[in-house]
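With one protein chain removed, the remaining protein chains of the complex are shown where they sit.
Order as written gives the chain letters A and B; numbering starts at 1 within each chain.
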Amino acid sequence: MGEMGETIVKLEQVVFKYDGQERNAVDHVSFEIFEGEWLAIVGHNGSGKSTLAKLLNGLLFPESGRILVKEKELTEETVWDVRRQIGMVFQNPDNQFVGTTVQDDVAFGLENAGIPREEMITRVGDALHKVNMDQFLNQEPHHLSGGQKQRVAIAGVVALSPSVIILDESTSMLDPKGREEVLETVRMLMEERGVTVISITHDLEEAARADRMIVMNQGSVYKEGTPKDIFLLEEELISLGLDIPFPVKLSSSLREQGIELSQIHLTDEELVNDLCELISKM
Amino acid sequence: MMDKLIFGRYVPADSAIHKMDPRSKLIMVFLFVFVIFLANNVVSYALVAVFTLAIVKLSKVPARFLINGLKPVLILILFTFLLHLFFTKEGELLYKWNVIEIYSGGLRQGIFISLRFAFLIVITSILTLTTTPISLTDGLETLFNPLKKWKLPVHELALMMSISLRFIPTLLEETDKIMKAQAARGTEFSSGPVTSRMKAVVPLLIPLFVSSFKRAEELAVAMESRGYRGGEGRTKFRLLRWERKDTYLVLAICILGILLIVFRT
Partner (left out) sequence: MRINLQNVEHKYQVNTPFERAALTDVTIDIPSGTYLAVIGHTGSGKSTLLQHLNGLLQPTKGYIQVGEQRITAGKKEKNLKAIRKRVGIVFQFPEHQLFEETVLKDICFGPMNFGVSEEEAIRLAKESITKVGLGEEILEKSPFDLSGGQMRRVAIAGVLAMQPEVLVLDEPTAGLDPRGRKEIMDLFYSIHKDSGISTILVTHSMEDAARYADEIVVMHKGSVFERGKPRDIFSRSAELAELGLDVPNTVKVQLMLERSTGLKFGRICLSLDELTSEIAASMKRGDLS
């Protein structure tokens, strides 16, 4: 992971409870998000991770504690400014597609922001080009695949050039191809535009691509660290209802068999290279 | 069934009428509805016919579409024709059999009224056949904009309409899925007595409502997150462009109106 950027979002002792629920959905959560990083927030369904996403976008407000975005506190007054800083892509590709065509949908956010039409046209074109959907300008949503719709949603966010993009389980309803398309698009955006990405997910393969991970359990931060740190928890993660990536499983299974790998590996390539080295030493 | 209904359908084509501003088309249709009532003799009906045919020709909509579109209302047209034919007792008696008497005035009136009906349907069909629902919405929104002064929520209504249009295919798909899931659990939608078929609607409608509410809720959240806070200060991506040909269209309908007044007897 590269050097850490400035703090862009900061949570201080954030508490949130839904009406009629006994338990806090988010319970005294504090952490920081740094500029330009990819942070994955993982946890099983009901661990509070999606509530967290809504809090970050001012769709819900904390009962106590505060959220700072670029040192400005997120409140009812600042929420509209914050939303221009933090774009959000939701889970269901259909239920966030507002426009009747691809370009209308991308323009929706720009219209809301009062961007002049001439500029809108360039921004819509650029954003769709970025997500590789520029050949579908006038397509209607029901003719698109789930992955394509999610890429349009990303374009809608990108067009507003936010500093942070939150992916709230944005790949969970997609097939493997769609998932790959979306993650690839996000990775490219990070490289080219330096946006900060927060992906909220229970897909461990997705989380393994992040720079940093936060594990949520019962509304609180269970553990924070690099994917490697987190996946070393192995059994603990499984008991939290999560899973571990395949190379990690294989690494530890091989170690149990007395094969002395240099470490637990996060990717297939690293693991295979390590094994090859072991073999050449034999 | 849906395939035969052309009213309200859009047929893409590259024609002068397709390219026109939805506002000019809306104004034309609106005025046409009044203007046609000025026609009351052969000359004026001929003028209206020329106008209508010219619009059809320009729109490049296949005649077959329009004829199909007229079919469902044919009975209605026929009925009005017969009504006038038998019950208007003006002019000279042309035919008499038993109690049935047909006068020349009735024949004339019957033909005129039927033609008026047909022209109205053709012209309104042309509007929807050549304009996408979303541009119609845009056109209506702009035309009704002045009504905002009287607190009419023009922008909100237009947004509601465009979102509904956007979700129609999604909901149709959803309906199909739920119907299949319930059919797999033994619901019979298309056979059995009427009462059981009515009952079969419940397992379809409730899930459909539940999911529509969920969709609406999620859509509202997504819209809010994308900065939607009402019509204030919003710019528009879709631009309506009023060109010379739009002015010509409106002029044409006005001229037709004037001519009809001149030739009115």
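Structural remarks
We adopt the following convention: a contact is a pair of C-beta atoms (placed from the backbone, for glycine too) under 8 Å apart; a residue touches a chain by one contact, two chains touch by 3 or more.
None of the values given here were measured: they were computed from a predicted structure.
Taking the full assembly into account, the omitted chain touches A, B. Residue-wise, the contact with the chain that is not shown comes from B:203, picked out of B:91, B:105, B:203 or B:231.
Across A:6, A:119, A:175 or A:229, the residue that sits in touch with the chain not pictured is A:175.
Remark: the residues of chain A touching the chain excluded from display are 44-46, 145, 172-173, 175-178, 202, 204, 238, 241-243, 246-247, 249-250, 253-254, 256-259, 268-269, 271-273, 275-276, 278-280, 282.
In the full complex, chain B makes contact with the omitted chain through residues 3, 174, 177-178, 180-188, 202-203, 206-207, 210-211.
We adopt the following convention: only the chains that are shown with their structure count from here on.
Note for the complex: chain A touches chain B at residues 54, 57, 59, 80, 83-84, 87-88, 90, 92, 94-101, 103-104, 107-117, 120-121, 124, 140-142, 156-157, 160. Only residues 133-134, 162-163, 165-166, 169-170, 173, 214-215, 218-219, 221-229, 233-239 of chain B touch chain A when the two sit together in their complex.
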